[in-house]
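Below are the structure tokens for one structure; questions will follow.
For this view, one protein chain was removed and the others were kept in their places.
Showing chain A:
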């Protein structure tokens, strides 16, 4: 849960100033640092990065009355549905985030197979 939050917040903040692909390094580094198992890291990366797209996309969807997303969803083609387009975009970004997070935790496991056992509350919560 903690890793998911970290990736989500890290991805949002980084993308405000940096190109979109920064989500990969963000998920990778955070998961290298705090990731536990591969499956959970992937999920955290997928949902953290995915949500970092889904929420703002949904906001633009509502705010702009989806004039443009409808057109793009016709072009791509996704039946002209802007919400489907938002979901597809989020899954795409999530996939990248998940893979990057998985790579992060796998690399950490490669030279330190056991996760760190610090006494902080965060870590113990994350370990549960």
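Basically, a contact is a pair of C-beta atoms (placed from the backbone, for glycine too) under 8 Å apart; a residue touches a chain by one contact, two chains touch by 3 or more; residues count from 1.
Simple rule for what comes next: contacts and distances are computed from a predicted model.
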item	value
Chain not displayed: protein name in its UniProt record ("Penicillin acylase family protein", "Glutathione-dependent formaldehyde dehydrogenase", "Branched-chain amino acid ABC transporter permease" or "Multisubunit sodium/proton antiporter, MrpB subunit")	"Penicillin acylase family protein"
Listed residues A:2, A:43 or A:89, member touching the removed chain	A:89
Positions on chain A contacted by the hidden chain, ascending	15-16, 19-21, 24, 28, 53, 56-57, 59-60, 63-75, 77, 80, 85-86, 88-89, 92-93, 95-96, 99-100, 102-103, 106-107, 109-111, 113
